[in-house]
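Everything below concerns the one structure shown next.
A single protein chain has been omitted; all remaining protein chains appear in their positions.
And now, chain A:
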């Protein structure tokens, strides 16, 4: 019952190979942890029940000066060392795997998406397609996505729990995160790293769809969406909340916040705006317009 309940939890019900490998690692470690918990809890229950100070205790059951046992102590040092070793090996190999695009989609180049965080919104730039979206994301299934993460201002963390783990977005530097969706669907994505008043609303939906649908969507944005001008982009960077938007050009034409030159682009433009409160309440317009 516990396991069936758990399989509904987002992290334990991943929709892509990255989340899958992390789920496997979590469940693998959980087996050891359950083992440890069972052993310690049983020993604990045994000691506490058996050795309570009751009147009918036998005299030879009480050894107040018992203070060590070399063999036992060596055993319960070696067993944890073995467990830690058993956990380290898959951890390290998974760590190295996560630095590369998932193997299952090796036949295609990863799709590059620049994911830029700005207080408190997301810009997703598709340089190859020449389009940019704000606060929502479309990705093709069965193809690795290479997220190039950066931030225009405070540190954020891009997290799509259904697809896999997160990485930080920092200004002036670029981090790479590979994710992939195998099942079409709409998944929750967000900034998971606290970065100020609008933090809880810095969320987005990920639309994972098959390749053809994705191409259709790209084409429709290319044809129908307006171009993003630098003036408009600058005003969008101002700290605050924004709805969903799409553009048929990207901001990478004039700034890449993941480079050292782009690190203070937003802060110098909006210096005074960071101090202004949004007076953000938990209200009805919960979702983005």
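Here is the rule we go by: contacts are C-beta pairs under 8 Å (C-beta built on N, C-alpha and C of every residue); 3 or more make two chains touch, one makes a residue touch a chain; residues count from 1.
As a convention for this text, contacts and distances are computed from a predicted model.
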{"item": "Candidate names \"Quinol oxidase subunit 1\", \"Oligopeptide transport system permease protein OppC\", \"Iron-containing redox enzyme family protein\" or \"ABC transporter ATP-binding protein\"; UniProt protein name, chain not shown", "value": "\"Quinol oxidase subunit 1\""}
{"item": "Options A:40, A:186 or A:219, residue touching the unrepresented chain", "value": "A:40"}
{"item": "Selected residue (touches chain absent from view) among A:105, A:135 or A:166", "value": "A:166"}
{"item": "For chain A, the residues touching the chain missing from this view", "value": "6, 9-12, 19, 21-22, 25-26, 29-30, 32-33, 36-37, 40-41, 43-44, 47-48, 51-53, 57, 61-69, 72-73, 76-77, 80-81, 83-84, 87-88, 91-92, 94-96, 98-99, 119, 149, 153-155, 157, 159, 161-162, 164-168, 170-172, 175-176, 188, 190, 192-200, 263-264, 267-268, 271, 274-275, 277-283, 286"}
